[in-house]
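A single protein chain has been omitted from the complex, and every remaining protein chain is retained in its original position.
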Amino acid sequence: MSKKVVTLGEIMMRLSTPDFKRFVQSDTFDVTYGGGEANVAAALCNYGLNGTFVSKVPDTAIGQAAINHLRRYGVDTKFVARGGNRLGIYFLETGASMRASQVVYDRADASISDVDAAEFDWDAIFEGADWFHTTGITPALSDKAAALTLAALKAAKERGITTSIDLNYRKKLWSKEKARKTMTELCQYVDVCIGNEEDADTSLGFTSKGTDVTKGELNLDGFKDVCKQMKEKFNFKYIASTLRESHSASDNGWSALVYDGTSFHHTKQYEVRIVDRVGSGDSFASGFIYGLVTGKSMADAAEFGVAASALKHTIPGDLNHATLSDVEGLVGGDGSGRVQR
Amino acid sequence: MSKKVVTLGEIMMRLSTPDFKRFVQSDTFDVTYGGGEANVAAALCNYGLNGTFVSKVPDTAIGQAAINHLRRYGVDTKFVARGGNRLGIYFLETGASMRASQVVYDRADASISDVDAAEFDWDAIFEGADWFHTTGITPALSDKAAALTLAALKAAKERGITTSIDLNYRKKLWSKEKARKTMTELCQYVDVCIGNEEDADTSLGFTSKGTDVTKGELNLDGFKDVCKQMKEKFNFKYIASTLRESHSASDNGWSALVYDGTSFHHTKQYEVRIVDRVGSGDSFASGFIYGLVTGKSMADAAEFGVAASALKHTIPGDLNHATLSDVEGLVGGDGSGRVQR
Amino acid sequence: MSKKVVTLGEIMMRLSTPDFKRFVQSDTFDVTYGGGEANVAAALCNYGLNGTFVSKVPDTAIGQAAINHLRRYGVDTKFVARGGNRLGIYFLETGASMRASQVVYDRADASISDVDAAEFDWDAIFEGADWFHTTGITPALSDKAAALTLAALKAAKERGITTSIDLNYRKKLWSKEKARKTMTELCQYVDVCIGNEEDADTSLGFTSKGTDVTKGELNLDGFKDVCKQMKEKFNFKYIASTLRESHSASDNGWSALVYDGTSFHHTKQYEVRIVDRVGSGDSFASGFIYGLVTGKSMADAAEFGVAASALKHTIPGDLNHATLSDVEGLVGGDGSGRVQR
Amino acid sequence: MSKKVVTLGEIMMRLSTPDFKRFVQSDTFDVTYGGGEANVAAALCNYGLNGTFVSKVPDTAIGQAAINHLRRYGVDTKFVARGGNRLGIYFLETGASMRASQVVYDRADASISDVDAAEFDWDAIFEGADWFHTTGITPALSDKAAALTLAALKAAKERGITTSIDLNYRKKLWSKEKARKTMTELCQYVDVCIGNEEDADTSLGFTSKGTDVTKGELNLDGFKDVCKQMKEKFNFKYIASTLRESHSASDNGWSALVYDGTSFHHTKQYEVRIVDRVGSGDSFASGFIYGLVTGKSMADAAEFGVAASALKHTIPGDLNHATLSDVEGLVGGDGSGRVQR
Amino acid sequence: MSKKVVTLGEIMMRLSTPDFKRFVQSDTFDVTYGGGEANVAAALCNYGLNGTFVSKVPDTAIGQAAINHLRRYGVDTKFVARGGNRLGIYFLETGASMRASQVVYDRADASISDVDAAEFDWDAIFEGADWFHTTGITPALSDKAAALTLAALKAAKERGITTSIDLNYRKKLWSKEKARKTMTELCQYVDVCIGNEEDADTSLGFTSKGTDVTKGELNLDGFKDVCKQMKEKFNFKYIASTLRESHSASDNGWSALVYDGTSFHHTKQYEVRIVDRVGSGDSFASGFIYGLVTGKSMADAAEFGVAASALKHTIPGDLNHATLSDVEGLVGGDGSGRVQR
Partner (left out) sequence: MSKKVVTLGEIMMRLSTPDFKRFVQSDTFDVTYGGGEANVAAALCNYGLNGTFVSKVPDTAIGQAAINHLRRYGVDTKFVARGGNRLGIYFLETGASMRASQVVYDRADASISDVDAAEFDWDAIFEGADWFHTTGITPALSDKAAALTLAALKAAKERGITTSIDLNYRKKLWSKEKARKTMTELCQYVDVCIGNEEDADTSLGFTSKGTDVTKGELNLDGFKDVCKQMKEKFNFKYIASTLRESHSASDNGWSALVYDGTSFHHTKQYEVRIVDRVGSGDSFASGFIYGLVTGKSMADAAEFGVAASALKHTIPGDLNHATLSDVEGLVGGDGSGRVQR
């Protein structure tokens, strides 16, 4: 029977301009739905697992449309609560070359930020579950959402379920101070921590030297030092980070570094021509989780994760629609891009 | 020199599904921008007047896109303030036959609802102005917006400018009780009141008998009685109402009734095949204002207004893009729809 | 707990030209997926029931896309088998006025026509089920599909589940002779029979006088006589038929006649302005089943069904996306099409 | 062997706004190509005849695109000359209800207006031809184009080929005085004259009483009188006119009146729901020509023509994509619009 | 007079997802039509030759649409037979970066696979023809199609017409064993053989060492050895192969190797940024044929062919819409991509 992974977080409507148009030019938007944890649930369904998503959306046709989007890709949405004021929205303008993609968030007062842990039946949610995943975005949404995240992590741990978190610091949602306080508490219940060097600093207060994220240079040594500090403090089973070399909005280098407290593994680096890089971190997380929950070694899980997310860069939308065989093919070395007939 | 009409209100992003799709089916949205008072300003520009719109939008590319939409159609937007949290949004699903169009509002916490009258330079705004127009939607948005509306009406009256209001009761924004209290105060500064029988009740507490808006039957006598009550209480110079016979979402009868305290004029009734009926009330208001501000008689102004709004029903979007010659042609009797080469 | 309705049949890819274009003009197709029984399952999910669809699709991304379409709208697709050669396709050109819509089928050799009843676990499929529905299209696809239909009907009856069939004769799939032989056998296991007068003749050999389907005139007396014959022979619990008055490809009259062996009920007749009439029969069937399975009277179930299918005519695609409240609103009498804000 | 019909005229690029948008709203145009005589040639190909189009287009990719459009629908374009300055353009905004469709012409200096009859090999063009058709638009384009038209008509008559002209007066191209002078000369070489009462006046100077084209009322008696005058002066073999009752831009009544010098035949009148009425006159002309050139009686040819053009009203673009069987089906009486499966 | 090239094969409908969408994401398809031999005929028309295509399509509007697509680009389709069951379809998902394009074929039972050589009038088809071309796809479709291919090759050779074949092995259509048997027989009637090293093995059984097509490395020496074996066995006048270095789905190196039994010519290699690489082999074949049939040397013909196909990679659809002057410009060395005004 397939593994069950539960994720908790926000599902937003994404409104993006087509054809590299800027916001002020566009008279249509492409509409999809996504969010860090929803993206993870959907990707895991693609790989044949049971991805269950826990959230709250408004009881309107707009909320229903978000649920339908996830159902389309196989996500179990029966634990999504209905109510609250609105669905969070984000506007996306896809960049090219030296013009960066731009995101305008309109997520305040979303239903998920006005939520009570008692709205959810944790026994039912975690029945048969093998893994629980969330991100640092959810607790940043509101105090209620933070309390919900804590409750879910505790409920998972109580049931012996492996837990993971993607730090994902969002500076528009909370201060570093508040983030560090909250995330430090949450991380006590976390087995697998995903987050890059910047997140480690902003969310948990770990620092190293020499990384300037606007330069696109990788400083692996500095980050390895941070990983060791994180391991020491939280005793995470695994720590993982994607590593992006942002040559431009069109071309990136992309790899991952993972650590099990003993050794580091730096994956193959892919040079990706970007179609849509939103959700690439989530696609790594889902691939890495897939690998671990199905019994791969840390290194193999990381290679699977980074190949999955390399493919994500070529697919429009937040969700990763790479299939298991797509990812396995790329892990196996066929990146030649020859037509598959 | 062309007449100047100032309007005050909210400008929202409108996200509509194409091709009669329901919300849950649609993977794209058509994007326009509108709102009762913005629609009036834009229509007046089409007729050659100076339409000046006063509002507040967020200081983002999304706010800029709303402004650009109005500028495109000639509206003077230099008095639109920047700031606040977000642009209000409404989602529109266009109906057909017995399936009604549906609107889902997502307008809470819009920039215009967090506004202070002191953010605006009324001397500059009303310099050379001939008319001021707003609607009952603006004061319903928030107490601050209600205070702004009052300040604007007073400022206009102090400068001897004719004022008009479209009652436009929105039950999702406020209760009848609150509406009546606020609108009764505002109407002291109003010269021309536009609003149907239902609005007269919900917004101002005037009642007559026998109108069931879900039936689509017109009860002119009842409404005439209401008009007389309104005249008596507020001494409006003109009272006007559009009269819709809603045969279905595809076909409507459409006319207007106007009253100057002495006599009533019921305009020609148009049978319209509907392309997009959003903004039809605003298109009547702008046509009626156009007529009055340029010196037409009440009856001629009303005929102009109702012809303008008949045409609006055939044009997608909130704004009425009928030109002066289009409206005059229809008033003149050519509704044959023969190709204009 | 919500009622469970199982349907069995084909799911096809539908490729339709946009904007009233003819096939030879169109350089794009709109893509949806549908089929009589899939349409019924999806509509029932809209009304809050558990709609479970049994079928077979190819094990390709195209087959997956069909499944995803149904999942999007809540259908339980876990019993859809994978394999066989291809997904059936139909091309649709939507007509207007005196130009009829045209359908070109390309459904030969679809996966569902190469199927064995043993591929399905009937115990699991029918666990907790309240109703089973199929149509006369499925047995027409191939001898294997006919055998599957028979097996499913028997399996349902063995488990005490109510069964229904929509006769739906398709002359391009089989001869009247073959249809009559097969359908007569199948109808032994059927409780509720849906089908118009023409179907009753072509599928089961019952005839009356005076109906010319190209004229759009209703001959209720003739059809009532047929219903009585059908009752006598098969002892159906209910017999139902939609009644279409086809004024043109743009406007139809639409009602239904139902019979319980004792009395007839002719529903309200709706005059519909058509957006997309494909699937209208299925939308009646699903509404009628909804009514009966949730305990409405035959007359109320029929009124629900015909209102649901009136709404379907206004919605693009094969599936009926009218919600429970949409249908109840129309049954309750509000067909005025006023904007729902 | 199929009949060959040669037509001579302009082929223009048509740029139309989608979805009932007005020009000022639209950021895309749908692109097709058409023109009175090209439309006739294309329709005849649909009915199985050889439609040969003679014209001149610029030697650019834009000119090529126009040719490709006609080739797509089977027109023989090998006699289209290349050269001159530009392809004529017209902009189309499709109206609805009381808003008329609007056409903005940008056709001055088109290649066809700078043309010399010597650029064409009339022997090759008319080899095997049975019919030659042109319209009053071509001679209106320029003196050179008028000379070309005259040369073509003479060349056709010299070879014993039946000739027809559609008067099609365009007031933006020439004055009534100039039109009358030129058309009177051309009509000496014409066997079949098509044109409504207004054209008969503006192009040839025949008048009757009581028709006001903006009213949409038919005055058959007046027009019959005009027909008799035309017969007397030019001895046309047949005179034909379409009769439009323009209820609105969405709904028209549509029939035709034909005359052979002895008796009149008024065809069945169709009530059409309009998708695109551009080219409807040409679709009648092509249907009428089809009937006559294939040996139908005048009345049958007219019924075929009016049915063909009724269908044209439901098809987007200038060209009539109704097939022979579509038209024959409608002539045979099936206008019920039932789905053709 | 322009040269006439006849091609024989299948024309398929191509349904492709827009904007790099995956199949499961897409609610629209772009529709074009193509196939190896149709693509060659169309490209030759672009260069001013007479391209005549022989095939069979169903007698439906879908079959007509395929024919219309080829007519649009100048192909003579009068020898395309009508009948059979269906038009073959292929679904295309365009890849990017390390995600390969994917093709799902749905071509079984296409009309061309149910064909008899007697349906075609070879005397008329080959009248005035200078060249006949087909591919290894056609005989793979069915035994009937293989017999047709043989009949056509024999008919061409009997009339002294130069013949060419593109080996194009399709593993989903037939086994290597069957391919080798059939192709070996067909190649007795072939003058010019096009096919890469892999095809030479799978279709004709010639092998060399060291080429791994998933690596994108070129092994010219191995292939030259294969060419010599092919020359020896079949005495082909020319052997040609394109050489692709597949860096990714977005960037390829592209050149060709040609051989006349005496010497080899390796063309310039182009580094192409890919828009659509489907049909690139056909675009080389058509360019090479163009060169040879118009009297260019083998080397010049190959340079023309590879330049033509480099341009094809930048053009959406199966057909190469590069013009003669486009190709000549690139052969002449201007690949700077400066705007042509």
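Each chain carries a letter (A, B, C, D and E) given by its place in the written order, and its residues are counted from 1.
Here, contacts are C-beta pairs under 8 Å (C-beta built on N, C-alpha and C of every residue); 3 or more make two chains touch, one makes a residue touch a chain.
Being a predicted model, the structure only gives us computed values, none of them experimental.
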Which displayed chains the unshown chain touches: A, B, D, E
Contact residue for the chain not shown (choose from D:30, D:185 or D:198): D:30
Touch with the omitted chain, as defined above, among D:89, D:150 or D:220: D:89
Touching residue (missing chain; options A:250, A:269 or A:294): A:250
Interface with the unshown chain - residue positions in chain D: 15, 22-24, 26-32, 60-62, 64-65, 68, 85-87, 89, 91, 93, 102, 104, 106, 108-109
Chain E, residues in touch with the chain not shown (by the definition above): 18, 72-73, 270, 272-275, 310-311, 313-317, 321-322, 326, 330, 333-341
Interface with the undisplayed chain - residues on chain A: 19-22, 24-25, 95-103, 105, 170, 172, 213-216, 244, 246-252, 277-278
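The criterion applied here is as follows: only the chains that are shown with their structure count from here on.
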Set of chains whose contacts include both chain D and chain A: B, C, E
Middle chain, criterion being Cα centroid separation: C
Averaged-CA centre spacing for the pair chain C and chain A, given as whole angstrom: 41
Geometric centre distance via CA averages, chain D-chain C, whole Å: 44
Multi-partner residues of chain D (each touching 2 or more other chains): 73
Arrangement of touching chains [line / ring / star / complete / other]: other
